[in-house]
Every structure is written in structure tokens, then in C-alpha cells.
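A single protein chain has been omitted from the complex, and every remaining protein chain is retained in its original position.
Each chain carries a letter (A, B, C and D) given by its place in the written order, and its residues are counted from 1.
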Amino acid sequence: MAIPLCMFLILGLLGMKMSHKLAGILGTAGMGVTLVLAYFTAFTYFFSGSPDFVSSEGQRLQYIVFNVDWLQFYDNLVIRLGFLLDPISALLLVVITTISFMVHLYSNGYMRDHHGVYEHGFQRFYAFLSLFSFSMLGLVVATNIFQMYIFWELVGASSYLLIGFYYVKPSAVSASKKAFIVTRFADLGFLIGILILSFYTGTFNFTDFTSAPVADGVYGVSLDTAQGIKNLIAGSEAPIFMGASVLTWALVLIFMGGMGKSAMLPLHIWLPDAMEGPTPVSALIHAATMVVAGVYLVARLFPLYLMEHSAMVIITVVGAVTAFYAAMVACTQIDIKRVLAFSTISQIAFMMVSLGVADPNFHEGLGYMASMFHLFTHAMFKALLFLGAGALIHAIGSNDYTEMHGLRKYMPITHVTFLIGCLAIAGIIPFSGFFSKDEILSACFGNSWIAYLWMSMVAALTAFYMFRLYFLIFWWKEHPVRQGHHTPHDQPWTMTLPLVILAAIATVAGLIPFGNFVSWNGEPYDLFGHFDWSIAAVSLLVAVVAILVAAKMYMKENPLPAKMKNAMPTLWDWCHHRFYWDELYMFITHKIIFNGICRPIAWFDRHIIDGTMDGFAYVTNKASYAIRGLQSGSIQMYVWIYLIGALALGAITAVCIL
Amino acid sequence: MDYSQFLVMKQEIGLLAVFLIVFLYDTFMPKRSLGALGTVSSVLFALFVAYGFCPSVFDSPVETAFSGMYATSAVIANIKTILNIGALIVMIQAMRWADQDLVRIRRGEFYELLLTTLFGMYLMISARHFLLFIIGLETASLPLAAMVAFDKHRYESREAAVKYVLTAVFSSAIFLMGLSFVYGLTGSLYFGKIATALMMGDGINALLVVALAFVISGIGFKLSLVPFHLWTADVYQGAPTPVTSYLSVISKGAAAFAFLVVLWQVFGCVYTFAWEWMLYALIILTITIGNLFAIRQRNMKRFLAFSSISQAGYIMLGVIAFNGMGMAALMYYILVYIFSNLAAFGVIGAIENNSGKVNMEDYNGLYKTNPRLAFTMMLAMFSLAGIPPFAGFFSKFFIFTSAINQGSVAIYVLVLIALINTIVSLYYYLLVVKAMFISDEESTVATFRSACSERFALWICVGGILLLGVVSCIYNHLLEISF
Amino acid sequence: MESVGSIIMYWIIALSIVVFSVLTVTTRKILRSATYLLFTLFATAALYFKLDYEFLGAVQIAVYAGGIVVLFVFSILLTSHPGHNSERLVSRRRVLGLVASVATLVIAGYALVSRCGMLCTKLPQMSNPDMKTIGTTLMGSGDGQYLLPFEAVSVLLLACIIGGVVVARKR
Amino acid sequence: MFSNILIYFVVIPLIMLGGLALCRNIKQIRAVAVVGALALTALSVWLLLDYMQLRAAGNTAPMLYTDSWSWFGPLNINLAVGVDGISVAMLILSSIILLTGSFASWKINPLPKEFFLWLVLLSTGVFGFFISIDLFTMFMFYEVALIPMYLLIGVWGSGNKNYSAMKLTLMLMGGSAFLMLGLIGIYYHSAPEGQPLTWNLLEIVNNASIDKGWQYFLFPMTFVGFGVLGAMFPFHTWSPDGHASAPTAVSMLHAGVLMKLGGYGCFRVAIYLMPEAAQDLAWIFLILTGISVVYGAFSACVQTDLKYINAYSSVSHCGLVLFAILMLNTTAMTGAIMQMLSHGLMTALFFALIGMIYGRTHTRDIRLMGGLMKIMPFLAVCYVIAGMASLGLPGLSGFVAEMTIFVGSFEHADMFHRVFTIVACCSIVITAVYILRVVGKLLFGPVQDEHHLSLTDAEWWERTSTVTLIISVAAIGCFPNFFADLIKFTFSPSIFAVIGMN
Partner (left out) sequence: METTMIYYLIPTLIMFCCGVYGFLTRKNMIAMLISLELMLNAVDINFVVFNRYLFPGQMEGMFFTLFAIAIAAAETALAIAIIINVFRAAKNIDVTDLKKMKF
């Protein structure tokens, strides 16, 4: 983990002096080493069977590799920087390093133009990438919630820097700003949540949080290290604030942080705009890693959430609404990256829903496992899709698929890998998405049939819009070769290799017996034993139907889409404009916050507060002017005042005293 | 008859001796040797100042003469020495002015009058009998009228003299009226006897209050306390600059100390009944109105007049403190004030003598043409405003400390008002600094080299401003000898 | 019980003091004003005589009436042009003057009246101070003797002479 | 007297003053300034190490290196010195900022000699203030530090400098008027009846003889007195104007160090000496400071002048300092001191950068600039770092300080404190808004003014200045526990035992 940091420092400080190539190689090599280390770590964790990692009953334990005091608030309230290994962090380590390495590799090609000339700020780009990888790794291995917050912020900042990589472009600048501020706002909730939680528990440590509810014994599992935290959190004397227990407040606020990072409604608006960044960045940050941090956060604190049913409901509802909303919007976008962005939102919402509906009493917490599984598969295929999109964009020079069409012949590798990605996300057997999504649907089914129907519908929409995208890019009509525009072709190996690798993973990842590795309480979980074929079949059917519909509409150039559009103009309009969320936010920030609060305050400050201070000076001056008549220049007036003064002095004193 | 009693009055006699020598020198020496008159008198006076540091004077024991009509002690000797130092600086500063063609013929009289008024102040300070006090007061103020009228060719000087003499006489009439009431109440004019009689008597009554008001107004006139101050600005503006500086520091300092003696020794027993509240009112009025007027002034001398009015208000805080600390703080304040104000007047005088300019606009950009003068002026302004590490800060701090030592809640309020007023005063002092340092306009005062005497006097003042505060032994000494 | 003569004497003195004082400040001719002042001063001297301070009365006549009034008359003659010696008073100024003087009268009068016990003192017996006593008092240094003020006032007079000369001489 | 290390913090500037007075040309002036500042920095670092060593050796006196020399004996005024962790931290901060400020004003014009004279006089006051434990000398140095501002802004400033300089001076002096009354009042209640009075902080604390009624009177006096310098709402208005008009180094010193005098004084005098009143009256000032935190941030959002933005941001951040101090518990107070350090450094960095940018573009209006990242990458990167520090990015100092404050503030379980803590927390979002707004407009985006394209990047002295500051900011951000421990000792056992809290 230190390696990316070093890389960041080296590249950041010395980058200017370095050649572009060296910077690229250094960055990639550094990431490669990290990748190997991460794999080694994960492998060791899962397979070594050491008693540190696995209890005698086969339960996977949380293992703290090291933990140094970083900042001490109180005797027991300490921010430590440490390294926590448990199933999900090991999983995330693998995911992050894999994707990150792919992206590093890919960027070597992407960040050049067609003549192999490096883009301006190439070293900077690698520096930021390394910084991001460092922060993300720090986030996932965090031993305590505050460490997580620290890296959470760092992730946000590096995301800001990367989105704003093309800083000359105003749209990129504003997108980066938006991303940062929106997530910052969410982090405020996170922070307050942390404050509440830590105040009542007296600790930041995850291990303390997670072991507490378990110790309660409600769920039939008990750990020896029962702690008094439980009482503090939810005991009979648990403080109530505005009708909800403090724990609910804390968890909801923390979830708010997750909402921001994972772009849940209504804090999702930054993600589509964030596509202004270079495409590899979108792949790394805004598809695979950072945006799932919110899911990861909830998963981390899952035992706590379990204790608060209302918080779980909130998560489910938010996730479900977001999933549907994003899917709807994705159907109408014309920018391929935006489509992918909304699809990301939708998929993450899937994970959230999955966590929300997870119930240890149903299939032993299937939802949790499903969520993590989906996280893993989604990271792979979404990165694949993004990188593929990047290849397209690099080839065409535009984000807009109306300028693409019919590329299948020109870019075969891209075509195939993209197709695999689409199949995976649509949930077609045997691609990875099928398995993970199916788990989620199962979990929903276990919760309530409404959730199940709802999510199935979203799944159908997913398949539809992905294939809409796919057909529009690669089919629809022949590629119009315009004057002065060279023919698009596949990209150099640095770019295609990651595509191929990721495609391979996306194809087979679904077959991994995931439940063995990750489950909510660490005990191995037999995934296939719980596999519900009826649900799988239904979802498969739904997906296939959706794909067929998409094929019907977009395979060949035809007027059907336009008809559809005209049939439901309002809906289309709303979807196309993302339900006017951006406008709403613009209204709130500009009209209300800026014009409604900031300006009046600034005015108030200048005119009222400062005016008061100036007013003192003014009054003094005026008074000075007003009394100048005393000094009239006439001796007799002087003497008169003198005499009256003396008499008044005597008279008033006499009256007062006597 | 025991004429040996005169020997107690060492300083008065010394001063008269200097006066006589100067007088005789002026009258009988041939005309061509009169050019050295300023130097001669300054040197003589300097010797006399030095005499003030002889142990017999410096640590003078408490002594009275003429059956208690006259008293001296270490405190009194020291305050006289303080005044002497100020007078010496004024004399040195005045040399250049006195050598001007239009004044030269009268310069002997200038020094003589200066010395006699100083003698009058001595009497005021040492007097323990109201007759002697009155004579001292008149000796200290009447010849000053003649000094104010010294620049006969200037209209302002004449107007100032008339204003001064008429108000002075009027105020002494009021003062005497008050005294007659006091006499009627107590049957004596000795300070000690009056105090005893007041203590024995049936306490406070209307007649005493009115008498007290008249007495305070009489001395307040010299101190230019509001509302008895109205002559001050016009007279300061009109008078020749050395006379103004003399009026503003020495005369004021002596009056302040005499005021303290009168109030404490004569009316001490009616402190809380009568004059404490009168002084509250006077101090607030003085500081506030002085400051308010000072804000608008463009003429430097007039400006300093109002500034000195508000300074008088601060000095009065030492009186109201009514304890040994107050006395020490008052003396120390006077000492510091002498140096600061004389530095300011020295600069004004130097510039006036060279270019005839006394308006604040003329000081614009002075730092570019005359950096040293500007720097000195700045020090003076900072010291007057009470900015550390200059002496003015210490004097202000100590006088506030001594006042608060009195302990009542009212005194906190009073000090707070005074402190808020220091901000106003800081404003106008900074205006001068701003004109000299910040203003972008071209200076209208050309670069010049001031006369030796002026520079010498300014160096003394600067030294005083820088050292008086930091060197703690001076204040410690004053506090030690105060009662 | 005083003699009738003395009472009549008192009333004459008191009335002339009041009348002439008022006339002094109200007459429009400045020379007349000086003359009324002279009468007032004479009346004052008479009052001193009546109170058995003959020496003081003599000094009053000699110094005040003889010296100061003459000084006034000279300076009036020096500074006023014939026919220009009357002045018209502005009414506002008159009001201010009246207010001030009445205020003084009221406040000082009230202050005095508040001590009515003191005010109703009858004239006690006193032997006229003879010249020898006055001389020793003036020149003595003991309690209640005035050598020091005497010397001091000489300095004052000297200073005033110097000042007067400086101011008044032509150059 | 000269055996005490602390006295050299005043002696060295005085020697510098003398040296500067003798200087004849700009090179000598720079040499004197830099050598002096370096000496001070070295001294403060040495002091830090020595201090840590003494503490590690188990020295638990509340103040170390204490010494006292009689000055105005009859008034019990001494020249008493002593430091604890806070003072040491502040001394380091001051010396670093003086050093970088000297570099930043490398090319000051006109009258370089006078400029450095005043600057050094100002820092004399600052150092003197931090080493003093005698109320009188403390107050004296405090005022010494204030008055050079007037000339520094007036002569070398820009814009509406006359007005700003006057306003700044008068308002600060207004504060010190209240302060003086408060201090004298404390003096007269510093010892029980019959014992000699004292100005010495430690003795006053030991005597603990200021009764509650007087505390209610004196606490607001001193707190407001210092609070004015700490830019407490509604007495903050000198800050935007003053900073906007001040020259670079002065803004740096003023925002970086001088405003810290306020916070330090609030703690050291108002709260330390009058804990009971502090506890009872804190709510009033909590409201005020809570307002200033949010209010400053909101105001900063719509400013267009770079310096105004920073000035309002300082209002917000310094408000947080006072806010935390008033929370009256170890963690929050530690956070407050760290925030002082952090704000001092990053604000100095900001002002240095703004000065450098202004020196090139001759405008501070963000609407007229843009794309500076392309033109002067070094400065722009530094600016981004400063901005990140300001909005509380982990790894830089701002985060550590703010988090400590928030965690500490949250210790109060009642509604009132909670609400205000959350309000204060909101400021981090608003801070992000205005910082990113500036960064976006100023550094990113297309170049607004063609003339700017010909501008150059930083010179070596400017680089020295900024890099030093950045390293310091990062040092605090990365190793906060070191500083927290340094500071915390002051708060931990002794004080709270004495003042009966926690």
C-alpha cells in the first residue's frame, strides 16, 4: 500500500523532470507490484487456514495486521492507522489492485494521441492515479471508522483531481467541483454519524462495533469478547433524539456518506458529470472502486445496521428508487459514458438494495453475500465496459454514439469484449452478472415480493439499455466515414490487453464459489446450495426479452425509437433531462444558497456589521461637528459656558448629595 | 523675625537667582553680547535643573516654613524638578524662535517671564495657604498673558492674549468667590486648618459644594478641564509655539499637581461626598469633548491643544484615585507628557520656524523630505496615544491602574470610558502619522536642517520617550516618595 | 441694638453699592461706567470703614479709586473716539448675561441662605486693628502673618510690570 | 537574565532592529532579516526539542523555563517568562512565518528598511507575547505587535489602505481597551486579602482568588478584548479590509500569527484565570463564535477578491478556534491550538501565494483571472495544496485540527452544544464550496487575460517560502500525534484540576 503513495510522491514532485515514458512505466510497475502483493495477501488470507484468519469452526476472522496510533483524542478514543484483513477487505484489495493495474496499463495507451504523443500532464495523471489507489487501499483496509473517513476524504480529493484533469475545460472543472462538493456534503453526514457513534460507544474500531451486536446472542452466534458497547448503543437507556434512537440517527447519517460516494439518489448528480474525466479514470473510480465505497461502508458496519431495522428499510428504499431512476434515465442518454454512469448508479443501487434486504434469517444473510458478489463482478464488467468505451472514444474522438454506429467491423476486439460486458451486466448465463444479480433477486424475494418485482423490472431495464447502447454503437447503420477522418481501428496492446483480461474475468467470475469467501458473519456459505433456479430462470427470461426488444429497436436503422419517443414525450423528456435533478440542484445552490444566503450575509456583513463599526466613527465625527459651536470664538460665550458649567457642577452635585 | 526660614525654599531661591542674573544680564550687558542670552539662560537654568538632583533637594525631607504656609518634601521637590526639565527643554527649543528679527528685541523678557511664571508654579505647588496659592496662581498665569501676546505682529497672538487674560481674570474672580465661601465656612485659609475645620464641622452643605465647584473651576481653568477649557484652543493656536508648549505642559503639569494637593489636603475629608462625583463628570467631559474636538482640527497647534485637553482628563484620573499610587502616576504622567508633547511641539516649532507652516496638510509626505523630524513626531504621537514600548503607554497604564485601585464600580466605568476614548485619540494621532508617512502627496515642506538647539531639544525628548517607560527606576522612585 | 445712625449709614452704603453697580454695567457710555465704578468703590471703602477696617478702607480708596480707576479713565480716553463711545447691546447677549447672573445670584444666594445660622450672626465686638499690629502681621513669619505672600506678591508685581511693558511698548 | 533561553526570543529581534537600522542597502537588509529569522527558527526548534526532552524526563510543572525579573517592583510588575506546549507551538509557528514572510517580501518596495524594521518590531511583540507569563508584559507586547500594522498596511498596502489600516488599528485597539480594563481588574483581585497582588499568571491561578461576581465582569472584558483580534463575530470586520489592503508578508504575519494572539490570549487569560465565569458564560460566546464560523464561510462564498475570500475564511477558521476553546475540554482545546497552528500556516501560505500572484497579475479579482495553472504551475499547485489544507483534506493540517475540535466539541451531550457543533461542522462543506470556487476560477479553466500568458513562475525565494510552509502544513497533517501530545500536556491534568473542570 505504501508503494502507490511513494509513487504519488515521486511522480508528483519529480514528475516534471521525468520523461513521460518513465513516468508511465514507473506508475504501472508500482501498481503491478501492489497487485502481486494484494493477491498474495488475499490468497494467504483465504487459503492459508492460519488460526489468525480462520477460527476452528471455519469462521473467517477479522485480523488486524498492524495498527499505529495516529491521533489520540482521549485515552480510548484514538485514530489509528492500521491494516484490517477480513473477507471483504481482502476482496476489495483484489478488486482494486486488479482494476487499478488494468487502468494503469490501459492509460499508457489512452493518454496518448494517435501519433503516440503523450498528453500534457501525463505524469500528473499517473501521480493522481497512484494517489487514488493509495487512498482507496487505505480505505478498504481501515481498521476504524475514522481511518476510513480519512481515506474517504482522500479518495474524494483524488477523484476531484482526476475528474478535473482536463483543467482547461470549464465543464471538467465544474464537474470536479460538483463531485467534490456533493460528496463533501454527504461526508458531513458521515462525519456527524461518526461523532455520534463514537461518542456513545467510545471507540472508532470496527472490531468493537461489529462484535457488539454479535455478542448479544440474538442471532445464535456469540463471541467471548462481549463488550459493554452494546448497552451504550441500544440498551434501555439509549438516548432518543427527535423520535429516533441515536443509533438510527448515526447509522442513517453514516449511510448518507455512503449515498454520496455511491451516488444514491438524491446525491447522485455528480457521477454523470464526473465522466468529464479521462475514461480510464471513470473506469477505475467511477465504476469499479470509489463508488462502491458506500456499499463497502454499509457492509463494514453491517452488524450494526442489522440492529436497526429502520435504517435497513431506508437503505432498501433509497437503493430501489435509485436503481429504477438510474435505469430509466440510462435508456435515454446519448453520451455513452453517461449511459454507463447511470448504469453504474443503478447497479450500485442493486448492491445497496441487496444489503438492505439482507436478513440473517433468510438464507443466512444471502443479501450481504450477494451484494459483495455483485460488487466484485460489477467492478470487473463495468471496468471492462468503460475501458471499451474509452477505446471507442479514443478511436472516434467523441463521447456521442450518434457519431459511432456500425463499428463492429472496424474494432473487433473492442466489439467482442464490449459484448461480453453487456451480456454480463444484463445477467445472461453463464456470465458473471447472471450469478450475482440472481443472488440479489433471490435476496429481494426473501424480503418481499414487491422488492423482487421491482428489482426484476430494473434488471430488465438494465438489459434493455445496455443492449440499446451496444446496438447503437456497433450496429444501427454503417459507420459514416467522413472526410479527413481516419478509419477507426483497434487500439495498441496496452489498451486491448486489459480489455481482454477483464472480459475473461467477467465471463468466468460468476462461477467462483463466492460464498466460501464472503459472508456476513464469516462462516462459509454454500452459494450453489442455495441457488434458486426458479428465480434464475425468471430473471434470465426477463433479460432475454429485454435484449430482444432492444435488438428489435436498434439493430437496424429504423424509426421505432423515434416513435417511442413521440409516444411518451413527457416521460422521455424527463428521463432525458435526468428528471431535472441538476436543475433542481442548480436552483438550490445558486438561487437559494448563493443568492439567498451568501449574498445577503455578505451584504449584511458589509453594510450592517461593518456599517455599525463605521457608524461609530460616523457618529463620533458627526458629534464632533455638532459640538463645534461650543468653540464659538467669542470670549463672552466662553465665559458664559465656564460660569454655567461651574454653577451646574455645584448645583447638580448639591442636589444629588443633599 | 526668623528670616532663616527662607532657606527652606531652596528651589524658589535658586530660581529667583537665575531670574535675577538673566534680568541683570539682559538689562545691563551691552547689546552685542545679548545674542548669547538664550544660551546663557539655558545654561544657567540647566545648572539649576542639575541642582534639583542634589541629594539635599532630591531627597528633601518634609519641611514647612512660615508657620505652615509653605511646605516642601521629596515629592514636591521632585515635581518641581520635573517641571524644570520641561521648562529647560522649552527654553532650548525657544532659542531659535527668540532669535528671529521680530522677537529678538523682547527675548530677554521672554526668559524672564518664563522664569517668573515658573516661580509662580512653585508657589502653587508648595503653598499651604490659599493667599500664597492665589499669588502663585496669578504669578503663573498673568505673565503668561504677556508671553502669549509676544508675537505682536501676528493678529492671532493678540486675540489669544485678550482671550487668555480676560478669561483668566474672570476665572480668578470666580475662584476667589469660592475661596471666600470656604473662608466663611472655616475661618482660615491655611490648608491644614481648613481640613480640620471641615472634619470638625457638620459635614457637607450646599455652601461648601458651591465653594468647591468654584475652586475646582478656578484650577480647572488652568488645567483646561471641560467646560472651563474654551480658551485653550484659541490661545494655543495664537500663541508663539514655545509659549504654547510651555502652556500645554509646564503650566498644566503644575496646575495638575496643585489641584491634587488642594483637593487631597484641603478637601480630602469630603472626597466621597463632594468632589469625587464632580471629578467623574469633569473627567468624562474633558476626555470626550477634548477628543471630539481634536478629530476635526487641521492646525497642528490647535490640534495639540485639544489633545492636551483630553490628556488633562487622563491626568485627573490620578487625582480621583486618591492614593499614593495616584500621586506617583500623576507625576509620572506629567513627566512623560512633558517629553512627548514637547517633542511634538519641537517638531512643529522647527517646521514653523523654517517654513511657517502649521497645518496638517503641510505635513503630508514629511517623511520623504524630513525623515528624522517625521520620525520624532511619530514617536511623540505614539507616546501620546499610549502605544508601547514608548513611555506614554506606561504612564497611561499606571494612571489607569492607580485609578482602579480606588476600587468602586464607578471607577471601572470611568476607566472604561477613558479607555474607549483612547481609541478616538489614537485615531487623530494616527491622522498625523498618516499625513507624514502614508500620504502620497508631495511634501510642501522642503528638506531642511533644523537649528542645533532644536535638534538638541528633540534628542532629549526622543530619549525621554524611549527610555522613561522601559527604565523602571524612575517610576519606582516616584512611587516610593509618594504618600 | 445698633444706633439709628449706623443703620441709616448702612442703608446708604448698601443702596449706593447696588445702584452704582447696576449703573456701572448698564450705562452705555463707557466713561460714565468708569465713574459709577468709582462711586461703587467709594461705597465699598465706606463699608470697610463701617466695619472698622479703616486701614483697608484707606487702601481701597488709594489703590482702587485712586489708581485703578484713573488707569481706566486714561485707557478709555486713549482708546475711544469721541462720539463713538456708546454701544448698543444685542438682546440675545443681554438675555444670556441675565440668565448667567441670575443663576449665579440664585445658586450662590441659596448656598448662603442654606447656612442661615451663620448668616444671622450679629456684629461682634472687635477692636480696630492698629497700625502696629497690621505692620507686624504683614511682615511677620509666624502663624497668621504674611511675610511670604508679601514677598511673593512683589514678584508678581514685577512680572506684571515686565509683562505690561513688553506688551504695551510700541515695538 | 540572559541565561534563560526564552529571553532570546526578544533579544534577537531587538538585535535585528539594531542591525536593520544600520543597513545601507537592500542586500544587507535581506541578509539581516533572513539570518535573524533563521536564528529564531533554529532557536524555536531547539526549544521544542529541549522542551520535549524535559517533559519526557518527567518534568510536570505547568510552565517550563520560568523566570522572573523585577521590573516595576512596587506594582509587582515583573518580566516573567515561561512556556508550555502551546507557547512552544506558537513560537515555532511565529518563527516559521517570520522566516517565510521575509522571503515573501524579498522585493518589497519602497522603503525596504522601514518595512523590515516594522515587521521585526511586530514580531518582537509577538514573540514577547508568547513567552510572557506576566499580564503586564504580555499586554505590552500585545500592543507592540498591533501598532506596526498601521504603518505596514498604510505605507506598503494596496487598495483602500488608509481606511483599512485605520479601521484595523482602531478596532484592535478598541479590543485592547477592554482588555486593559480586564487585566487591571484581574490584578486587583489576583490575591486573597492581605497578600501581595501579582500579575503573574501562574500565581494568579494558584491563588484562585477572583470571586465569581468579578469573574462575570472581567471574563467578558478579557475575552472580548482578545476576541476582537481573534476575529470574533461581530468584531471581525477589520479583518477583510485589513487583509485585503495589507502587503503580502503583513497579511501572512497578521493572519498567521497575530490573529493567534487573540485565541491564545482568550485561553491563557480569560479562561485559564477565570474558569468559573468561563463555564457559565461560555454559551454567549459559543453562539457568537458559532455564528462566525458559518457566517465567515458563507460570506467567503460570494467574494471576488482573493484576499477577501481568505480573510473571511480566516474569520471562519479563527471562529472555530475560539469555538473550540470555549468547549472547555481537553480534546477541543487541543484541537483549537492545532487549528491555530494549522490556520496560521495555511493562511500564511495562502496570503503568500496571493501576494505572489498579485505581484504578477496586478489584480486580485478572480473574475479577471483564470487558467493560472498553465501559466504558473508551481504557484498554482501550491495554491491547490493550500486550498486542500483549508478545506480539511486528511494528510494536511486542517483536517487534523478540525476533527479534533469536532470530536472534542461533541463531548458535550446537551442539545445546545450539539447543535452548535453540527453547525460548525457544516462549515467544512461551505469551505469546500468557496475554496473550489476559487481554485476553479483562478487556476483552472481557460486563460482569461492574454497578458497573463507572459507571466513567469515563482522565483527561488518564493519557492523557499511556500515550500517551507507546505512542509510544515504536511508535517502537522501527517504526524498529528506529535503536536497533539506537545499541546495536550498543558491541558491534561494540572489545568483542569486547578480550574475544576472535567
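Quick notes
In this section, contacts are C-beta pairs under 8 Å (C-beta built on N, C-alpha and C of every residue); 3 or more make two chains touch, one makes a residue touch a chain.
For clarity, every value in this text was computed on a predicted model and none was experimentally measured.
Taking the complete complex into account, the chain left out of view touches A, B, C.
Contact with the omitted chain, checked across B:L176, B:A281 or B:L466, is made by B:L176. The chain that is not drawn here is touched, among residues B:E12, B:E112 or B:E138, by B:E138. Seen from chain B, the chain kept out of the figure touches residues 130-131, 134-135, 138, 142-143, 145-146, 149, 152, 155-156, 158-163, 165-166, 169-170, 172-173, 176-177, 179-181, 183-184, 187-189, 233-234, 237-238, 296, 302.
Contact residues of chain A toward the unshown chain are 628, 631-636, 639-640, 643. Remark: the residues of chain C touching the chain excluded from display are 1-2, 6-7, 10, 14, 17-18, 21-22, 24-25, 30, 33-34, 37, 40-41, 44, 47-48, 51-53, 56, 59-60, 63-64, 67-68, 71-72, 75-76, 78-80, 87, 89, 93-94, 96-98, 100-102, 104-105, 108-109, 112, 118-126, 129, 133-134, 137-138, 144, 146, 149, 153, 156-157, 160-161, 163-165, 167-168, 170.
The definition used in the following text is that only the chains that are shown with their structure count from here on.
Between the chains A-D lie more C-beta contact pairs than between any other two chains. Each chain gets a centre from the mean of its Cα atoms; the one farthest from the centre of chain A is C. The central chain here, found by comparing per-chain C-alpha centres with the mean of all protein C-alpha atoms, is D. Per-chain Cα centroids separate chain C from chain D by 71 Å. Rounded to whole angstrom, the centroid-to-centroid distance between chain A and chain B, based on C-alpha atoms, equals 77 Å. Residues of chain D found to touch two or more other chains are 170. Counting only residues that touch two or more partner chains, chain B has 205-206, 209-210, 427. In terms of inter-chain touching, the protein chains here follow a pattern that is not a line, ring, star or complete graph. Against chain A, the residues of chain C that register as touching in their complex are 93, 96-97, 100, 103-104, 107, 111. Put simply, chain D touches chain A in their complex at residues 167, 170-171, 233-234, 236-238, 240-241, 295, 298-299, 301-303, 330-331, 371, 373-374, 377, 388, 391-395, 399-400, 403-404, 406-408, 410-411, 413, 421-422, 425-426, 428-429, 432-433, 436-437, 440, 443-446, 480-481, 484-485, 488.
Chain B contributes residues 325, 382, 387-389, 393, 397-398, 400-401, 404-405, 407, 412, 415-416, 419-420, 422-423, 426-427, 430, 433-434, 437-438, 472, 475-476, 479-480 to its touches with chain D in the complex.
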